[in-house]
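Some notes on the structure that comes next.
For this depiction, one protein chain was excluded, whereas all remaining protein chains were kept in their positions.
Here the chain labels run A and B in written order, and each chain numbers its own residues starting at 1.
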Amino acid sequence: MAAIITLTSDFGTRDAFAASMKGVILKINPQAQIIDISHEIAPQDIWEAAFTLQSACTHFPRGTVHLVVVDPGVGSGRRPIIVVTESYFFVGPDNGIFTLVYEKAERLRVHHITAAHYFLPNPGSTFHGRDIFAPVAAWLAKGIPSGNFGEEITDYTKLNIPAPKVTANSIEGHIVHIDRFGNMITNFTYNTIQMLVEGGGDITNAVISIAGKEIKGLKKYYAEAAPGEPAALVNSSGSVEIFVFKQSAKALLSSRRGESVRFTVPR
Amino acid sequence: MAAIITLTSDFGTRDAFAASMKGVILKINPQAQIIDISHEIAPQDIWEAAFTLQSACTHFPRGTVHLVVVDPGVGSGRRPIIVVTESYFFVGPDNGIFTLVYEKAERLRVHHITAAHYFLPNPGSTFHGRDIFAPVAAWLAKGIPSGNFGEEITDYTKLNIPAPKVTANSIEGHIVHIDRFGNMITNFTYNTIQMLVEGGGDITNAVISIAGKEIKGLKKYYAEAAPGEPAALVNSSGSVEIFVFKQSAKALLSSRRGESVRFTVPR
Partner (left out) sequence: MAAIITLTSDFGTRDAFAASMKGVILKINPQAQIIDISHEIAPQDIWEAAFTLQSACTHFPRGTVHLVVVDPGVGSGRRPIIVVTESYFFVGPDNGIFTLVYEKAERLRVHHITAAHYFLPNPGSTFHGRDIFAPVAAWLAKGIPSGNFGEEITDYTKLNIPAPKVTANSIEGHIVHIDRFGNMITNFTYNTIQMLVEGGGDITNAVISIAGKEIKGLKKYYAEAAPGEPAALVNSSGSVEIFVFKQSAKALLSSRRGESVRFTVPR
């Protein structure tokens, strides 16, 4: 079976950046199957990369190498790393991009990449995606053990992600991502809601407050909502999501990432 | 030979949606070659998906599985279906997305997908692209017979597509698609024009009226037109297309999809 390497970056698809990485990978590992997760991460947006990677990566076959390059600190002291979990390899800069991987992994090992004989010759200081990360991913996918690339480290970088505040009858969270459709994804999930239910809350009469609007209850699917009305549901990742059927909730609520969301249930 | 699966959706390429489907496919069918037709269909635009699919799909090898997910009704009563023609398999929601496939197919069979053991475990009600359509496409491409996925149906959904009105010396049509270059594609073709010619029309003096402008005759290729002047030709799909050489006809004519176009020939 051909090894799979996924790519996530803020390089866009107009310039030659992503394609250069693919060329480097195929030169080393012509059997690799390269799949783009996204190259449209907002420039330098480490959180968006972390979120998008987490949404996609778990659907790939065991052994997949996930290469992530959102790397404003390229060339500075920040370390290149390999993260090994029970299912996958991750390759990228140690800038917090793998925070959600660290949170979800059952087993975890992180290596500081230092073995320069796996890099392109004479790597520069502005495009490690091409000169360091792509060749390392290609060699990893060829079966080189992760330990060969450098020493294990434990002081890897994690983003500080604010958790939702949960009381007996409310959750105070915020919007962590807005997707192409203008759907707004919160930082609380079906599991968080279950805590309120188990505390005796009446979930069928839940009220979600966002941007001065009140949304009553949770829909099961998008088409169930009235046209033009903000609504909410538990989405395909298990997160509570604010949407407007066939419209952009973001536009309708004049809202953006970071917006506060309050979920309350009567008792 | 590796099976080919194409993807057409309104998911965009910024979020993890399309990549999640690819991961699901590769987990089931690691040999599949996945080719994007487009993920930039306008959100919920079923017609644009139908048009784009039709423009691309016929160029693929026999046996290709075409997976199409523009699915505003996901989770509601609309059925997931497989369409089998003399050349291809199509997988997606029964919302009219395959209307042009139905029109062009010589042989046609449509199955309502119900065999849940081919789905991801515990499919949700908001992302059937990932939970139902992607796994079904992957299994189809592995050779599972279409009949195994569910019963044949005959009451599948078709979009109502207005045909051009053809008289002895004129065609009244409209713009059905505007491409990246601002070229405007009509709903009448070289074959429609031939009907006028056979009726004695003088094609070399044809006049095309659109948005208050008159275009005389048909060019053979783009560079043949005078700069800045709207012109027309029969395009690579056989359709009459309005264009401006190296400019956007859409912008120059302040026009959009649905705009009326009148093609007349003197007799």
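Following the convention adopted for this analysis, a contact is a pair of C-beta atoms (placed from the backbone, for glycine too) under 8 Å apart; a residue touches a chain by one contact, two chains touch by 3 or more.
Predicted, not measured: the structure shown is a model, and the values here were computed from it.
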Item checked: Option touching the unshown chain, where A:Ala19, A:Ala116 or A:Ala226 are the choices -> A:Ala19
Notebook entry, point to check: Which residue from A:Ala50, A:Val74 or A:Leu196 sits in contact with the chain not drawn here?
Noted result: A:Val74
Next item on the list: By the contact definition given up top, give the residues of chain B that touch the hidden chain.
Entry: 1-2, 4, 6, 13, 33, 35-41, 52-53, 55-61, 64, 179-181, 220-224, 233, 235-236, 245-246
Next item on the list: Could you list which residues of chain A touch the chain missing from the display?
Entry: 10-17, 19-24, 26-27, 30, 34, 43-44, 72-76, 124-127, 130-131
